[in-house]
Each structure stands twice: as structure tokens, then as C-alpha cells.
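Sharing a structure with you now.
The complex is shown incomplete by one protein chain, all other protein chains being positioned as in the whole.
Order as written gives the chain letters A, B and C; numbering starts at 1 within each chain.
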Amino acid sequence: MSLREEVLTRVKALLKDRRVDGVLGLSLFEKEPVPCLFEDPFDVDALVIEPKWLLAKLAMNILKTAPQEYRLGLVCRGCDDRAVTELAKRNQLDRNRLTLLGIPCTAEQARKCLCSTPYPREIVAGERVEGMYPMNDEQAQLFLTGSMEERMKRWARELNRCIKCYGCRNVCPICVCIPCKLEDDLWVKRGHIPADMVSYHLIRAFHLSDTCVSCAGCTDTCPVNIPLMLLQVSMRETLKSQYAYEPGLDPERVSPVLTEQEKGEGTLFQEPAWIDSLRGGS
Amino acid sequence: MNLNFIKTICPYCGTGCGIILQVKGGRAVTTLADRSHPVSRGGLCIKGWTAHEFIHHPDRLTKPLLKKNGKFKELSWDEAIGLAADRLKETVKAHGPDAVASLSSARCTNEENYLFQKLIRAGLGTNNVDHCARLCHGPTAAAMAYALGSGAMTNSIADFSGAECILIIGSNAAETHPIIMGEIYKARDNGAVLVVVDPRRTEVANNADMHLQINSGTDIPLIDAMMKLILDASLENREFIASRTDGFTEMKEYLSQRTLEELSRECGIPLEDIRKVAELYARAREASIVFCMGITQHACGTSNVYAICNLALLCGHVGKPHSGICPLRGQNNVQGACDVGALPNVYPGYQAVADEKNHAKFAQAWGRDLSRKPGLTVTEIFAAAGTTVRTLYTMGENPLLSDPNQGHLMEMIPKLDFFIAQDLFMTETARYADLVLPAACYAEKTGTFTNTERRIQLLRKAVDPPGEAKDDFSILCLLLKAFGLKGDYADPSEVMDEIAALTPIMAGVHFDRLGTHGLQWPVPSDDHPGTRYLHKDTFTRGKGLFVVPKYTPPKEMPDENYPFVLNTGRMFSHYHTGTMTRRSPFLDREVDKPFVEIHPADAARLGIVEGGGVTVTTRRGSIETFARITTRVMEGSLFAPFHFSEAPANALTIEELDPDSKMPELKVCAARLEKG
Amino acid sequence: MGNDRSIRCFLCRCHGEISRVIDLDEVARALKSHPGVRSLDVRNSLCLEEDMDVLASRVEDPDATGLVLGACSLYARGDRIRTALEEKGISPDTVEVVDIREGCSWIHHGQPREATTKAIDLLRMGVALQRHRENPDEVMVDPVREVFVLGAGPAGISAAASLVRLGVRVHLLDRAKSPGGLLNLVKRIAPEDVTSDEYLSQKQQTIFASNGGVSHYPGAKLISAHGSAGDFTISFSSGKTEHAIRVGAVIVATGAKILMPDGLYRHGNLEGVLTGIELERRFKAGQLEGNRVVFIQCVGVRDRKRPYCSAICCIVSLKQACQVLDVDPQAEVFVLHRDIMCPGSVLEKYYRDAMARGVRFLRYEQDRPPVVLGDENVDSVEVYDALTSEMRRIKADLVVLSTPLAPHDDAGRIAELFGLNRDEHGFYEVRTLMHPLETKREGVFVCGSARWPVLGRSAVLQGEAAAMKAYELISRGTLAASRLSTYRERKFSLARVDHEACTGCGNCVAVCPYDACSLEKKEGALKSTVNLIRCSGCGSCVSVCPNGSIQLPGHSAMAIGEMLKAVCEQGS
Partner (left out) sequence: MTDRTEDSGNIQVVLEGAGRKIVVFACTWCALIGADGAGKKRISLPATFRVIPVECISRVEADAVIRAFTSGIDGVAVMGCHLGGCRHNGANLRSARKLELLKPLLDTVGIDSRRLFTSYGTAHEYHQFAQAIESFCSQIGEMPPVSAWSRSFVRAMSARGENE
């Protein structure tokens, strides 16, 4: 049985057994994929699983507007799974109302997204492929290394193109604020492109520093091809090396930038090396 | 849960991006980007992302309205259609068919535009049908049709990414066609050189490798200089010129009359920079020229386009992939409206009304005798409004904001006997109408839009029109019936079949073929896959024609009383007259008040501060707006977007016309700036 | 606030201290044209009465919404100017004191031009801050003049006694049947050398003679605790009855437990291996057998699992060693230690006296601990002497294991009930340095071994200190929440949530060091809510709120943004 058929069988069973009221996935409409909320098992034959299409935010919005007792199934990939975890941690969706049908990404998809974990925690079918280390990617290296001046020039060239479509924010499964700081004249000057785009992208990137699930949605949707997800790489590496924390992997663990001080840290017994950034000898 | 995702096409600019409307309980609640769309590929601009916001706006018109004693009263559709038909017929009877004039719409579908011009031509017997294409690419259509044989963008959007050199003249695509700009940036990432010619330092200019900040309206001297330099360096494509063009000798002769120094002084660009750009363009294996309103909205707009065609022909950068002449169309279906004949001089498919064969063909197909006389253009219609033009019918147009010299329009329109406006909202123009017909927006109907790369794409109905509003297709069917014409089309696809039967370039276009990626015309037969780029082995007209341009400097130059050059145009978060975008809360918050761009030196001299109130005055009118101090404009220049009814830039502009295409000179006029 | 041109500025020459370096005329010129500034005056000394009167009279202008004073630092006279103006009826929320003396003229005395530029910047920042200051939230608290004391050990009893002497009604709750806590287990108390009865009798008399001033609930169990500083509701059971009381402050004096060695040094399977407290029991019963006694220090403590010094064990062992010698002066007493911790003159003397009486001290190393030998009874202790670097075998009849104090097993539950933090060892966490009895929960104080192992003497002192802290809180009369906190020498801005914008993500709840933020369901969605009494205005919540829906009205993001703008704008 192909991966699609296995998912299809599962979705049908879920709907038939009334374990969920609807399943969010992709369906073919005039030969092309669109998101679809399947509520009738007979419609499920139109279900497809490609291409990779972020659905976590849609699922969140469905649950937010649906009646309290509505239960939803979601055909999801690794990034959707992590996004659901992060959204649940931030009270944006009720994990008990959501049944995940996890499928793994292909090696090629993982490479495209520079994804280190291209599979959900539980998969219903298919084979996992190993993820990749973002810094091994040539383009990523180009953007993340070099002297400060080189980096500045490279990013200036990229960010200067921004047309302020808000697409990166709109597709981001984690960006849920209404209103959003990026619409606030205080933080990002209104009515100009790209005048304040630096604030826009740095503030946006930092807001996601401990929540970004590396879905690559921002890069994919950017009409002017800014490699936005590369802004996250170094912060993610820092979180990983300093706190062994990766967003979306552990539903129980609170982000280290929000938690109480951990044992030993900042006390007599262990002092972080970065007490004073000048003394650090950089 | 009643939740659907409807794939459709963005209603704003001519790029034709794919959007997915999320519809819940009969309301469009969100817009998603369509990841599988061939043009936008999952990206959208700020307007596209908010395309759902105005649909359910409380300002939408829901009932036909008739003005009595200066006040609008509701009436039934039967009464409204009856009244409209009666008044149109009365005018024809009393003053002859040419006393009726009409504006079709670049916002409506191909099918609707086709039915509209059919109603006017066959029902009323006049060719007085035009639309706002006049105000954007009228000169383009005229010049390119004459020089190359086809008035449309020669290549595809996807072609940009493979070019080696892209020359952008008078287009701020980053704000007006952001998704196309993305493709151009892709080319730059692939190593292409991006050169921008613009009097303003626009967004595009900021991202270019070279920016030639020319004097307003001096494109012809610049291009002429480039051509001279190319010839001097023997970089012209001799084989191409010899085998595929006419008129080169005359061209050479014309060029030899001017000196480089003179040309350079005229356009304000040092010769060295012109040389650099000329060589970049000529040496590139594939090179595209992108242009927009900065070229066309001049009194010598048509010649400007000729100049561009000349440059491309000289280097042979046309008729092949990744290079070509690319006018970017401003409205979602301005291409389509032209294609299906919403122009006074041509039937659908650019078949001239003056041509006897065409006349006979359409007269037979529509079963009526038709007028042989080309109709009036937009600008001519308003010039004649209240005099020879007695009744006006507009569909989805807001000329009061989009057309030049607003004050003049406001004087003329009340002189009409009867004015029918069909629109979504009570626009500035509709307020002047006698009869207002509530229409449906893009999300409420089925049909096709044709984007700037000639791609005919299917629009799908997502929600019902509000109240009693009807889609323009239904309204037109009712009117057609009232005039005894066929009005019982089952659905728009039947109209498209009729278009295909009459229009050779769209002969193979049928709804069932458009499902996935649409079709790029020419589609001469049912099995033709569509055309990615035009003029492949031969030009549509046979050979490409060098046309000697007639340069006229801008009509109104700054003087003591009006020391500034005023330029008008668009900005990224609003669209045209703002009827849709200014009713979208998100877009309106992004920019909620009008502004005029002023150079810091000018601002300092006049004591103007950022955000402060200013008055801009020209010989035609005056607006109160707010200052934006920026070096985007040169010293002595001003730029004002025209989206704002509270400060309509077109109250200032001049209606000086391009003699060939009747395009007004919207880009240059002399203005005075005052604080407060 | 935030009207245009509504700020009145006053610059202080400070009799030349400021004007000698900073060109105040230029500053005045620059500020007068600044949007938001309505008027500007330069005075000689804003802190003196005459100028103060001018300030006060000028502010009667109904259109002026704020004052910005260019003067000295808050720590110099700035704060005092504000206080003095408050006495004249001008709310401190409307007065911004900008330090252009310590923070400018004095540190840039060699650079008058730069100092002038900087002064202009600083004042513009002050104007920006004042213009964007919103009226802060406020809530008033009327403290209940009763105090809850949890635990009737030396700390709790002292606290209760001190309070009742001040006429405060006290609820004293203890899980034991009789008061005294750990002291009840001890024969005599070090270093005072008295019995526990003697030790606490006076205080107990005070308590029980107070005619109901103290309600004592022995054998009680805590059920719940709600409320905040000034007004807590606490319910508990005592015997078969349940009680619910309202108090203004809480003193946690639950003490600590004595750690049992859990098989270490063969305790439990070898006759003669005792813990210190078991030895006390024998002393009390008068059944001490054997005269060769070896004390082993630091048992189960100062290791990886309990990396702390329990602080009292050395003194206890010294006391017991001397008590052994009291019974039998011929006894051979060894103390095997890793370090002897006897800080201060009293305890040092205690140590020297023990040494003089013949107690022998021998240092062992942590990684080579002593080994207790014997078949059924203790025979000897083998130990590696760290000083002489040789193995020694010491004959012994008794081996006494000196075990530390450790947190009570239900410390976690109590911490949860009162919202306290515990340190990494499990003791209740108190605020650092200057506030050693205060917890993160305003109005809850911790004393005695509940916060850290202490001798009886310290427990008593801490109990008395905690009583004073509690008294200070409940006796102040009606209080404004913005002045409630221990730290609120100045008025603080309390956090405020814009419920429409709040997404309910809970970041603020996670970071709030005072548990002042909580999520509540409002119209079907979770929204953050601030407990104003708990909030101390630190601003942690503001910096983690993803969309700025929580703000300190007195120091909003808008104000900081405008201040940054003021810095950038100059010279450009």
C-alpha cells in the first residue's frame, strides 16, 4: 500500500468511527491540491499528501472557531507536529481535540527546508529519513559565515528587497498574535517599503527564536526570495548547545528563556561564562 | 462545519496571482496563497494576502438605486433594467447611437467585457466603448501593435529569471507588481544585471545595479543615445536586423541627426553611464525590457513605446525566451478587456472595426448591423460628455479618481442626460450617477481573467453577492435581452465558447481547458498548448518595424509660479482608486492618509516637516495632503499617489493627450507646494 | 496624557554645578522648539523651597499635563524634589526628574559641547517619557491586623511572642502536639547550655498569658491558603474541626527535619552506631554506655547529593562530646571531621574549650571516609588521617553520626500552598542579600531552619525579625498596592493587560517572578490577568509578551521607543 493509501485508510476509519468530526488535509481540486476539511468518509478519496503544505495554523483556526466539542484530525508532517506542540504550549489549541496523522518528509523535502527532524514524533505510515544539519548546506553557509561586513552586505541585499507583504508572518504556524507588533508603527514604520524592513525581519526572527519549528514556510512564501529561515539557524544552534532545547520536540518543556533558573546555573557552583560580555574576551 | 477552500485569482494587479479563499458559512474569512499556482507559486503581496477583506464590507451596494431630487431611492431589478434600457434607447432615438458612450471594466471578467461591448456595439449600434486601459497601456497597445503586430507583453513572467540583463524603465514593479519583481530579483540572484531608469529613486531603483535618474519625460533622448552608442560600438544584431526587421535605414538616418552630448544633456544622464547601460543591454545574450506607466503616461507615450521597441529590435532581444518587451499591465483583467474588444477601434481579438471583413463577420455573428466608425476613447468621452455624448454607462470604473483633471470631469458629468454606473461601492463616480446597479466582486462570480503575460485563468465563485447585488454577467444578460439580443447564456463558459469562435487568438480557449494553469494566448486551436513568448520566428505583422519616435518634451514644465514637477502613481499597499483597498482594514491601516513625496532640500527650504500638512496646487486644482520627506524624489520634484479621494492627485493632473493613443500626460505637470 | 505641547520644563543651574559645563541657554533653545514642550524656565536650585513654590504654582496651569525637571540624580535630590512636590499635591506620576548633573555635567566636565548635546538628548528623552506616561493602575489594601505563624519551634514561638507583645493577634499552628519543635528532642541547647524548657519558657509564658492573643492549634494540618499581602485566607484542620482564618501576614517557621543516615556507616545493623539525635535520647534517659566515643561529621551532606553545609552539626557534636566527658571525664572522644565550622567568637571559644577538655580532632578526606568495624557491636573505626597521611584504627564503643538538617518532606506542599520557591536543596527561597526573610510572595516571611539550618539562638532572632517584618506590613493602615512591596522605596508602575490584544500564550505567567500573572478565561478565551498586589513592576512580562499587550503604563514600550527616537533624532 502506498503512503497515500495508508493515510487514506486511516482517515476514513477515523471519520467512520466518529473518533473525529473532520480531518484537515489536502484534496485534489481540478487536478491541483488545495487544503480541505474532510467530514464525510466518502469524500476522502480525493485526499492527497503532496506537496508539503503547512496546515497547523489552519487547524488551530478551525478549532478556535468550531464548537467546543468538535474534534479534528490533521494530516501532518514533522514541522506541523512541532507547530502543534508549540501552539498547544502557548494555549492556542487544545491538543485533546486534535488527532495527528503523521507522515514523514522525503529526503529531498528535508534538504529543501534544511530540516533536521523531517518527521513527526509518531508516523502512521512511511519511512523516516534522516534530517540534515543546516550549516552543511552551501547556501546557508554563504549566509551565515564571513566577516561582519560581508554578512551585512549579503543580508542588506536580501532584506532590502522586502515588499512588506506580511506573507512570512501569515504563513508562519507560530505567529498568532492579533494585533501583531509588526503592524505597530512603534516597531515597524508603517507605509514604507523597505524602509523599516530591518526592524521587521529582526523583530520577527527574534520573536520566533525559541518557537521556530523550522518549517521553512517563510522562505517558501517570500515572493522576493529572501532566505528568511536562515535568520533562525544560529539562534536555534545556541538554544540547542546551551540548553539542549529544540522547539516543538517536547510538549512538557518550557522554553529556556521563560523558565526559572535551573539547578546550579547562576549560583555559587556554576557561573555562566557570559556574565559580562566584555570580559568574555570576544 | 461549513468550511471550503476556493482556488481563484487575485483581484488586484495584472500579475494574476493564485489565491485560495477560505470560506466559512458563506463568508470569505481568510486568503491563503496558492502553492501550485504557475505565477505566484505560493507568494502574494500585501494586497493579495488581504483580498478577502473588502468582500463583506458594509459599504457594498445591495440594491439598485435611482437618484430622484438628488437622493438615491431603491428600486427593483425589473424597474432598473427596464429604465436603463429605455433611457439608452431614448438617447439613441433622439441623438443617434453615438450619443451613448460606455466604459467597460478592466476589473470584470473576459466574458463580461465581451457581453458589454456586444451590448454597446450590437444593441446600441455604436463603437463608443472604452475602458481604463487607455490610461495605462493605450500607447503600448497602439505602438506595439503597429511595430510588432501585437500589443501584449511578448514574454512570460517566468522568462525573467533567465535573463542576463533586465532594463526597467518607468516601472516601480516592487510596489505595483511585487510578484513579478520577485522573478526579476531571481534573475539578479542568477547573475543578471538590473538597470532602472526612473526620475524617482523607487524601490526598484534601490535594488538595482544601476539607476539612471533621468529628467521626467525624457525617455526618448535616453534610448536614442543608447542606440547611437550601440551602433557606434557595432554591438547591434545585424543578422536579426537584416532578416527580421524593416525601417532600419530610416532609423539610422534619424539617429544621425542628434548628437550624443545633446541627448545626454536632455535626459540628464552622463554619457558614460548611458554607454555602460547600452553595452550591458546589447552584449547580454538574453535581455528584457520592462516598462510601465512611466513610459506610457506622457503626451508622447506612443513614441516612447516605439523607442523601446526600436532598442529591442536593434539588439534582437525579442522573439526568444528570457528576453523581450514587457509592458506590465496594471489591472487584473486589463489585458483581457482589451483582448475581448472593450476598445473603441477593435472587435474582440484586435480585429479592427474599420476593416470590412471583420465588420461583416461580427455583424453576421451578432445578427445586427454594426457601426463602421471607431468610437470615442475615455478621454474623448469626457471631453464630449454633456455635449455630443448624452448618456453614459460605466461598469466598474471610477474615472473621477483615475482620470486626469478631476475638476473638469465634475463639471461635465452633471451635464449628461442620464448616467448609469454599475459598481461594488458608491464610488466617487457613482455618486454622480442617476442609476446605480449593484454588482458582484471577483469572489462572487465565475469567469476568466487574463493576466499581463496573456494567461487566461479561471475565476471561481466562492460566496454569494450581498443582498440583491448581481454579477455583471447576469446584469448584462438582462440588458442584452432587453435589446433583443441573445441573453440566455447558461453560464460564462458559453460566452467564452462564443468568444473563441470569433477570436482567432483565443480560438482554442474553453473553460474545461483552463482548470490547472490557464492558457496563454495565442491559442489558435483546441489542441494548442498556448504560447509562452510571441514573435518566435516571425513577427505577428511579418517583420518588426523600426518606427522613428516623435519626441515632445513634457507639455507643462516648471516655472516661477509652479516650480515643481509633479509625478503621480501608485504605492504598495493601495490599489488604484482605493475603492477596495481603502475598505480593507489591514491595508488602510498600513497607509491611512494621502501623502506627497518631497526632497529634503525642498522641505527644508519651505520649512516642511515629516508628516506635516502641505498643499499642492497646479493650474487645474489644489489638494491638501501630508508631507513625506525622502530622497526618493529629486530636488524640485514631487510624487503623489492617486489612491486617495480626500486628496485626489488627479485633481492636479493635466489632460494633455498623446495624439496617437489619446493617453493623457499623467506623469508630468507643474505644481506649487505650500506648507499647511 | 500625550497632548501636544503640554509639558512644562524647568532646568536647574544648581548654582553653577550644572550651568558651568552645560550651556543651558542652548538647551533651552533646543527644547523650546521640541514638540510637547509648553514652556521652559531656568532656575538656580529647584530643590530649595522658593523654586519649589514656583514649580508648584506653575503646575496649576490646567493645560500642563506634566513636569520635566533637568536637575540632579534621583539618588541625590531628584527623589526628594518629587516627594516635596507630592506634598504640594502634584502626583509623582506627572514629574520626571532628568539627571543632568551626576549623569552629565559632572562626568563630562571636560567636554562642555558634548555635555550640552547630551543634556538636550536626556531632556528630550525625559519629555518623551513623560508624554507617554499613562496613569498607572492602583488598588488599595486594608491589611488584616492578624498574623499566621506556621510552626511552633523556637522561630515560630519567638515570632508569636513578639507579635503578641505588640498587641497583634496571632494564629500559631503546629503539627506536633506540644510546642518547641526540634528543641524538644535535645537535652541541653548549645552554645547557651540550657534545657529546652528553660530556653523557651519565657516566650511560651508570654504567649499563653496573652488572654487569647495567641490561638494555638497543636496537631493541626494545613489545608489551603489564598489571598495576598494584607489579606490571606487560610484553612486548616485541628483535631476534628476545620478552621478558616483571615490574616494580614504569614510567617513560615516550619523548621527542618533531621536526616537519617539510611544505612551509612552501618547505622541500623551494627549495635552502637547512633545518630546525634539518638545520642540525645540516651542523654535524656541517662543511659550512656561506653566511654570510647567517635563522632563522624558531615554524614550525608557536603556531597554531590546535598552540596551544602548544615551549619549546626559541628556545634552539636562538640556539645555532645563535652557531655560525654561530663559523664565520664576519662572517656576517649574523637571527632572525625572534614572541616570544623565554628564561626564567630562564641562558637570558636566553644571549639577551643572542647579541645582543651581533651576532645581529639582528626581530619578525614571526603573520598576516603572512615570505616566502622565490628561484628555485632561496634569494635573500632578505621580512618585515614589526612594530616599525618596514615591509616589509624580507633577503638570505639559508640559511633555517633552527625547528620544534617534537611527540608521537611512536606516542604514542597507548603511551598505550593503559599506560592514560595525552594532553593536547589529544597529549603524555602528568600530574597537575596538585603531581604533575607522575605519570599517572592509579598506578606509571607520565612524564618528559622525552614530557610536554612540554624542554631536555636538564630532561630529565635529570625523569628523575632520576621515578626517585625509582619508587623510593619499590617500596621501601616490602608496601603496602595504600588507601594506595598518590600522593594517599593519608590512608587512602581504595575503591569496592565490589554485584554483585547492578549493572546493568552502564557509567556508572562511563565516568567513573572512574583506569580502575579495568571490566565483566566474571558469570553471563551484565555487572557492574562495581573494581580496588582503581587506585581512589583519589574517588567519581565513586558519583554516576553509577543505583541505588547502587557505594559507598565508608567514605562511603556511607546515611551522607550520615543526615548530612543529622541536619541537618534538629534543632529540628523
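We adopt the following convention: a contact is a pair of C-beta atoms (placed from the backbone, for glycine too) under 8 Å apart; a residue touches a chain by one contact, two chains touch by 3 or more.
Values in this document were obtained by computation on a predicted structure and should not be read as measured data.
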* Which of A:Glu122, A:Glu149 or A:Glu252 contacts the chain that the document leaves out -> A:Glu149
* Structure fact -> Only one of C:Asp99, C:Asp174, C:Glu280 or C:Asp397 touches the unshown chain, namely C:Asp99
* Asked: Residue-wise, where is subunit C in contact with the chain that is not depicted?
  -> 73-76, 99, 101-104, 106-111, 114-115, 117-118, 121-122, 125, 421, 429, 431-433, 440, 487, 492-493, 511, 513-514, 536-540, 542-544, 552, 555, 557, 560-561, 563-565, 567-568, 572
* Structure fact -> Per the touch rule stated above, subunit A touches the missing chain via residues 143-144, 148-157, 159-160, 181, 187, 194, 196, 198-199, 202-203, 205-207, 209-210, 230-231, 233-235, 237-239, 242, 256-261, 265-267, 271-272, 274-278, 282
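Please note the rule applied: only the chains that are shown with their structure count from here on.
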* Structure fact -> Nearest to the mean of all protein Cα atoms is the Cα centre of chain A
* To do: Go through A-C and A-B and name the pair with more C-beta contacts between its chains.
  => A-B
* Centre distance in Å when subunit A and subunit B are each reduced to the mean of their C-alpha atoms -> 39
* Contact footprint of subunit C on subunit A as seen in their complex -> 90-92, 176-181, 184, 186-187, 207, 254-255, 257-260, 263-264, 267, 269
* **subunit C to subunit A touching residues, read off their complex** => 307, 421, 424, 501, 503-507, 510-511, 519, 526, 544, 546-548, 557-558, 561
* **Residue ranges of subunit B in contact with subunit A within the complex** => 1, 3, 5, 7, 20, 22, 24, 30, 32-36, 40, 42-46, 48-49, 174-175, 178-179, 181-182, 185-186, 189, 203, 206-207, 515-516, 571-573, 586, 589-591, 595
